[in-house]
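Sharing a structure with you now.
All protein chains but one are shown in place.
When the chains are written out, they are named A and B in that same order, and each has its own residue count from 1.
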Amino acid sequence: MTADHSHAPASDAHEPHAPPHQEVHFPTWKTYRWVALILFVLTVAEVWIYYTPMKGTRLFAPALITLSVIKFTIVVMFYMHLKYDAKIFRGLFLGPLSIAIIVIISLLFLFGHLSLHAT
Amino acid sequence: MATAVAEHHAEHHYTSTGLPHTKIAIWAFIGSECFFFASLISTYLIYKGRSVVGPFPHTPWTDPSTGHVYHPILNIPVTSTSTFVLLMSSLAMVLAHAAVERSDHKWSRIWLLTTAALGATFLGFQAFEFTSFVHEGLKITTNLFGSTFFITTGFHGAHVTAGVLWLITMYFIDKKRGLGPRDAVNVDVMALYWHFVDVVWVAIFTFLYLLQ
Partner (left out) sequence: MATTVAAPSVTGKAHKYESGIWSWLATTDHKRIGQLYMYTAIAWFVIGGIEALFIRSQLYGPNGRLVSADTYNQLFTMHGTTMIFMAIMPLSAAFFNLLIPLQIGARDVAFPRLNAFSYWVFLAGSVFMNVSWLIHAAPDGGWFAYAPLNTRQFNPGVNMDFWVIGLQILGLSSLAAGFNFVTTIINMRAPGMHFMRMPVFTWAAFVTQFLIILAFPIITVAVTFLLFDRFFGTNFYEIAAGADPLLWQHLFWLFGHPEVYILILPAFGLVSEVLPTFSRKPLFGYPVMVYSLILIAFLGFGVWAHHMFAVGMGPVADSIFSVTTMLIAIPTGVKIFNWLGTMWGGNLSFKTPMLFGIGLVGLFTIGGISGVMHSSPPSDLMQTDSYFIVAHFHYVLFGGSMMGLFAGVYYYFPKMTGRMMSEPLGKWHFWLTFIGMNLAFFPMHFAGLNGMPRRIWSYDANQGWDFDNHLSTYGAFIIAFATAIFLYNFLRSRGHGALAGNNPWDAPTIEWSMPSPPPDYNYAKIPTVTSRYPMWPQQGPTPLSPPVPTAGGDQPLPTYQTAEQLGIHMPTPTIKPLLATMGLTLAFVGLIWHRQIPIILLGGAIFIVSLYAWVLTPLEPEH
């Protein structure tokens, strides 16, 4: 229900919460093609990192996690068109997702897999 | 298209947000699934490196009683390929959705079937992976790595299987009566599920396969 795309039907004009017509402009083939290409390149990059000397360094994990976060975000924003769709879906997805991520991080702390002091 | 769907919808059922019920429900479901997979992935990470016997994911292991040397279990090139297959299936899925929106029956069927086929290919890779792991000495009962690995990827595979069945069902509905703009919401809901299963794999691939 993005405000820019919604308009109240004339018959209910006095009612501020009348249902807006759903006019979501999904991305086009051109966007999808780019998204697919970027995802492909990022996957190649991930695997490439795995086979380079970077594997032994402290950058290895952060680099991989960053790449997968980017991939995750791109799929959610474009293929799942969260970027274009009604705002309520962002709430329904990002709320639980962020709590879930906090829970994962807390659990890793509690089991001693993460530490406040770098080792 | 979306306008047409909303109007068709509004004829019978007023909704407060103007959005279809199924779409709200699938996003709520996806939010819930975040917790499902978060629990699985955190368990994998918590138990990482705690197996008392091999084989291990990234390092070789010599069985002290037999002297048998087990190779590192994970086969990154194979899984990278299957990861790529699943990513491409998401592309096919959005194209199927676009074709349904414009009532292009020929292409909607082609893309629905392509998506299902790519999903099935992914499952084939997984079946190959599982059997070869078992062959190399890693079963679900072998050690903590085996238990957490097979459960996490297995549940993901079950989600893919459900998605493939859903796609095939949708394909047959398309063949029977032709999917048009009024079905676009249903295909969209299926697509959201499918893409979510895909992003879960993005996380699994990184955390289970690549990170050490």
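What we mean here is this: contacts are C-beta pairs under 8 Å (C-beta built on N, C-alpha and C of every residue); 3 or more make two chains touch, one makes a residue touch a chain.
Computed from a prediction, not measured in an experiment: that's the story for all the values here.
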{"item": "Chain A residues that touch the omitted chain in the full complex", "value": "12, 15, 17-18, 88, 92, 96, 99-100, 102-103, 106-107, 109-111, 116"}
{"item": "Chain B, residues in touch with the chain not shown (by the definition above)", "value": "12, 14-17, 19, 21, 24-25, 28-29, 31-33, 35-36, 39-40, 43, 46-47, 50-53, 140-141, 143-144, 146-148, 151, 169"}
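We take it that only the chains that are shown with their structure count from here on.
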{"item": "Between chain A and chain B, centroid-to-centroid distance (C-alpha), Å", "value": "16"}
{"item": "In the complex with chain B, residue positions of chain A that touch it", "value": "1, 6, 17, 19-24, 26-29, 32, 35-36, 39-40, 43, 46-47, 49-51, 55, 60-61, 64-65, 67-68, 71-72, 75-76, 79-80, 86, 88-89, 92-93, 95-97, 99-101, 103-104, 107-108, 111, 113"}
{"item": "Touching residues on chain B, where the partner in the complex is chain A", "value": "2-3, 5-7, 10, 14-19, 23-24, 27-28, 30-32, 34-35, 38, 41-42, 45-46, 48, 76-77, 80, 83-84, 87-88, 90-91, 93-95, 97-98, 191-192, 195-196, 198-199, 202-203, 205-206, 210-212"}
